[in-house]
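The structure under discussion is supplied below as structure tokens; questions concerning it will follow.
A protein chain is absent from this complex, but the other protein chains hold their places.
For clarity, chains are labelled A, B and C in written order, and residue numbers in each chain start from 1.
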Amino acid sequence: MSPETAPAKPAPAKYTKKDFQSDQEIRWCPGCGDYAILNAVQQVMPTLGINREKFVFVSGIGCSSRFPYYMNTYGFHTIHGRAPAVATGVKLTNPELEVWVVTGDGDGLSIGGNHLIHALRRNVDLKILLFNNRIYGLTKGQYSPTTELGKVNSKSAPFGVIDQPINPISLALAAEATFIARSVDIYPKHLMDVLKRVATHKGSAFVEIYQNCNVFNDKAFIQLTEKEIRDEQNVSLEHGKPLIFGKQKEKGIRLNGLRPEVVKLGENGITEKDLIVHDEKNAALAYLLSRIGFPDFPTPIGIFRDETFPTLEQRTRDQISQARAKLGEGDIDK
Amino acid sequence: MSPETAPAKPAPAKYTKKDFQSDQEIRWCPGCGDYAILNAVQQVMPTLGINREKFVFVSGIGCSSRFPYYMNTYGFHTIHGRAPAVATGVKLTNPELEVWVVTGDGDGLSIGGNHLIHALRRNVDLKILLFNNRIYGLTKGQYSPTTELGKVNSKSAPFGVIDQPINPISLALAAEATFIARSVDIYPKHLMDVLKRVATHKGSAFVEIYQNCNVFNDKAFIQLTEKEIRDEQNVSLEHGKPLIFGKQKEKGIRLNGLRPEVVKLGENGITEKDLIVHDEKNAALAYLLSRIGFPDFPTPIGIFRDETFPTLEQRTRDQISQARAKLGEGDIDK
Amino acid sequence: MTPQSQAEAAPRKREVLESVTIRFAGDSGDGVQITGTQFTNTTAIVGNDLSTFPDFPAEIRAPAGTLPGVSGFQIQFSSKDIHTPGDQPDVLVAFNPAALLVNTKDLAPNSVVIVNTDSFGEVDLKKAGCTSNPLEDGTLSAFQVFKIPIADLTIKALEAVPISHKDKERCKNFFALGVLYWLYNRPMEPTLKWFQDKFKKKPELVEANSLALKAGYAYADAAELFRSQYEIPPAKYAPGRYRNVMGNEALAIGLIAGSKLSGLPLFYGSYPITPASDILHELSRHKNFGVITFQAEDEIAAVTSAIGASYAGAIGVTGTSGPGVALKGEAINLAVMVELPLVICDIQRGGPSTGLPTKTEQADLMQALFGRNSESPVCVLAPATPGDCFDIAIQAVRIATKYMVPVFILSDGYLANGAEPWKLPKMADLPRIEVKFQTSPEHFAPYLRDEVTLARPWALPGTPGLEHRIGGIEKSHIHGNVSYDPDNHDFMCRIRAAKIQRIVQDVPDLEVAGDSDAKILMVGWGSPYGSITAAVEEARRRGIKVAQIHLRHLNPFPANLGAILKRYPRVLVPELNLGQLLMVLRAKYLVDARGLNKVQGKPFKVSELVEAIEQEAKTLQGNGSPK
Partner (left out) sequence: MTPQSQAEAAPRKREVLESVTIRFAGDSGDGVQITGTQFTNTTAIVGNDLSTFPDFPAEIRAPAGTLPGVSGFQIQFSSKDIHTPGDQPDVLVAFNPAALLVNTKDLAPNSVVIVNTDSFGEVDLKKAGCTSNPLEDGTLSAFQVFKIPIADLTIKALEAVPISHKDKERCKNFFALGVLYWLYNRPMEPTLKWFQDKFKKKPELVEANSLALKAGYAYADAAELFRSQYEIPPAKYAPGRYRNVMGNEALAIGLIAGSKLSGLPLFYGSYPITPASDILHELSRHKNFGVITFQAEDEIAAVTSAIGASYAGAIGVTGTSGPGVALKGEAINLAVMVELPLVICDIQRGGPSTGLPTKTEQADLMQALFGRNSESPVCVLAPATPGDCFDIAIQAVRIATKYMVPVFILSDGYLANGAEPWKLPKMADLPRIEVKFQTSPEHFAPYLRDEVTLARPWALPGTPGLEHRIGGIEKSHIHGNVSYDPDNHDFMCRIRAAKIQRIVQDVPDLEVAGDSDAKILMVGWGSPYGSITAAVEEARRRGIKVAQIHLRHLNPFPANLGAILKRYPRVLVPELNLGQLLMVLRAKYLVDARGLNKVQGKPFKVSELVEAIEQEAKTLQGNGSPK
């Protein structure tokens, strides 16, 4: 049974969350944000109407990368940083499969940064979830490429981090990923909405998920998680809608030339019309939004970009059929 | 003599181009664009007023990476893709040195992509020259990460390239490189001007140089090199100046919302005022410009971005002195 | 002599013991490692010889109370010279059922078991997967069990302290420590002092933990629980200041010492990986020594940045574990080709692939020797004990700079985290490392070699008149220009190999321990040194003639190795792998050496090796001398 002749697809079974829970005991620290993300994924899976055996979760190494063990699907816990490359091989070989990649800020942006951008720019149909806790959790607390300048709580920079951090969304954009989004571990509804969108996207998809490592980098995203302030500190991106935020939805973001600025609705005549209207097809806007956040701006969450281009696996298949049409099915004896 | 106690800097000697030519016979194919770039660099060096022994040229592997052999400075022809990392070690150890990196589109963007973005985002004071010929020259003609979709002249994609190429300028921008520029092998004056600017920049600098590989990818940049059309096909970026181009300087680029568009000056009342005024400090603008080019737009050349932030080597030194101030010079016996 | 051997004796007296082995076990959350470390430090101060073995669970903290979550810390301390953390604990301190279940199998009949009865409720038992309560179902019938409501007693003792109930309960490990301090008659001051520093900013915690410790001590003293208190007299040491040191710590300090002795700045390029990360952590805390630490984006950047640093005049060092070394091979070959100093620390762990990241193994010898394309000779060293990591680090810096070569240090998880008393070095007593950079253009050629060492000159960028180019393509002899000449390539391949062989000048001859007229020779390398040494001593005590050599230099070998091997009819090579040194010895010396191999992520037990020796001795007797 070669992948090219995979078993006929039976009518999608009706699943519940339980069907996506493996028998493996979960091994994350109590209180880890990874639990919430696992929960969200396991809730979204049954809603997709796709047979369970079609799902493959590929990961690298890290706390986040233990994820596949807890999904009752096919799972491959590979080596550090290489999941996107392994997943590319899987998807090119059998495009029928739904290939999800789970990675971390170290796995995906440090050792694996190159594989990430190349998988994205090739537009392989992979759903890449990057759990960003701004720390190396598994190795017990070294700073990561997303750790803030000056941060002193990491084991490898006791005098403070001196490396300018990397911006995952800007990077995905530079790599021309066709789907780019951001969500937060403890925003279950928002996270599930994003996951549903990514599940239906065809092409390279990148989702940054802010995740709390309560053991080595607790409260890294406090501005988004503390009840009191979070409404002031995040702005949700919705296609075709103006960028409004705040407890009373009283604030918004407008463009001054190419520079975004926070404005108060009503104040000196500012109305919704003055605000940026989100457009998932506008890369320049996505780039602008990728560079704003705490403390001067609310942090944008939601879908930055959603474009459709032919996927690499599609182009590979097309090329093979064209070659066959042109040269006839290959025959070694000839 | 440890680097920390390097020899006192004598008054910069007066050099000529010859002083920067090594005794090694040059090994590039006749007609290769690399000759022009070498020539430009060797002409710029004497103008910098820096002692020759301070220069270190570090490269990876590729035709372009043979560059250091031909410079009569210190040179290190390392391994494929790793030059930025080697150079980082050099610069952190001896900040007195002027460290230049020469790489190619394969060396720097394929195998070495990750080292490139990490060197850039850390803002190590490296001058990185990427010779982009959109092909693997040394290995005799496989497509590279910058080869255009559908291109059929490469040995590894006889049926046409199906990988979406990567955009080097966007990538450098996502990595927050503090200096980003583009020039062309056969634009000697422009190239030398850019090189002089990069030489004086303190921090991570990235220069993409379009270079013709006349053996395996001839005329890859024909729109910029053919006398007849080049003036229509490139727009030079100058800080504070509007984006004007064309044989008669009759055309310009303006912004329609966040979308750039080509306009004719004079036509339905369009004047210079309507055009984009270049600003090296505006990353969003740089991003917009990084994504325009042939065929719909002229290709921007010149300096996309020039910002100043503390360098990694500076921060490293500062941290050491602070630690010494705080804890006193380390003593193992204690 | 162990506690239980005293069990029948009359009430409350002082027994003198030679050695005791204690194991603390509980949840990662129970502070097992801290408790063990405190007991260790105090014991070092008291002047006993000691050896420790922290046994971590899998990297991520498993759910509280479960078997995979159990963390252990074992220490053997003694009035005599000892070499291992002990095969079997005499005393087990178990903070919960899981800890008890996981560890009882390692106990000899009649050993002492101290349990925290407060953590044996329904829930706790369920988490540990117990169907019945091991405290009642006879599981422990073979042992002397001391049931103490440690948590309750602690909380009572802290009544007055203004901290949460949960925080009080957290202090229970120090109550247990107090009990042991009394039992083995150790002073509380060092730990009390440690509380002061550790919780500077939280006085209430200083009070709470101090109270808990004292309460435990008082409880043991008052309660009629223990029939006697034990005395372990100080061991006799060579004079000098001692402190307790772990392998990675010693390695880090050794690198700094190497930097000071050579006058070279130390550059450490590394990407975190268990169990090597602590070297990075340690060095990054010592910026006041001028150390440059660079946390690279991956292992390849780590090693190549170190090569760049050496090129610019630092001593470039990179550290990792097996999987990282597998990534650095190509870059290490660049250092081989451009002949620059480079120190590669490989803190070995269980493999292959991700393997057993937190467990020990010594299976990277072949990788260090041969894990690169083409003919790629490098120097390989291996420390024998935690303290030896310091000396090996200095030796690595000396050889790397003197011969302009890459040098591997093969440590492992056991040495990295294990501790032993360590005599503080005096820098003044350590021989300087002479480094001469090329400064004058006269007679300068990039590959003109020193006659004695075959080293090429180290000509730093920034030196006027020495501008030159190096790289990974084959170089011409003397001038170092790119050369495709067939004979030159052959010549250079052989001279690179010869250069590594020259290092033998800096390798002391081996001294054979044990019986010169023995029929059996034990040949070891790396961390099994302690177990092998203890096993040889034990075997000889049992009247078997056996000799021992231990290799700290694995390439090149000491000059007299071949001669020694040939002197003994039977050569045994214990390794925590499937026979790597064994293969090299057989190939090089054509001796029919036999391997004693174990790949369990754990060090050798002394008893395992003693048995193997006895076994071999029998066969030898049987058939006279071996075929």
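The rule we apply is simple: a contact is a pair of C-beta atoms (placed from the backbone, for glycine too) under 8 Å apart; a residue touches a chain by one contact, two chains touch by 3 or more.
Keep in mind that what you see is a predicted model, and the values were worked out from it rather than measured.
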Fill in the blank from the handout: Across B:G33, B:P84 or B:G113, the one contacting the chain not displayed is B:G113
Problem - Selected residue (touches chain absent from view) among C:I82, C:L135, C:V336 or C:V507 - result: C:V336
Problem - Contacting the left-out chain in the complete assembly, out of A:A36, A:A87 or A:A286 - result: A:A87
Problem - Positions on chain C where the hidden chain makes contact - result: 57-58, 68, 300, 321-323, 325-327, 329-330, 333-334, 336-338, 348, 350-359, 361, 363-364, 366-367, 369-376, 471-474, 482, 484, 486-487, 489-490, 493-494, 496-497, 577-578, 583-584, 586-588, 590, 592, 598-602
Handout entry: Residues of chain B (touch criterion as defined above) contacting the omitted chain
Key = 25-30, 61, 63, 66, 79-81, 110-111, 113, 136-140, 142-143, 145, 155-159, 163, 215
Fill in the blank from the handout: Where chain A meets the chain that is not shown, the residues are 1-4, 6-7, 10, 22, 24, 51-54, 56, 58, 61, 68-69, 71-79, 82, 85-94, 96-97, 114-115, 118, 316, 319-320, 322-324, 326-330, 332-333
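As a convention for this text, only the chains that are shown with their structure count from here on.
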Handout entry: Rounded Å distance, chain A centre to chain C centre (Cα mean)
Key = 40
Fill in the blank from the handout: Multi-partner residues in chain C (2 or more other chains touched) are 287, 297-298
Exercise for the section: At least two other chains touched by the same residue of chain B: list those residues. Expected result: 114, 118, 316, 319, 322-323
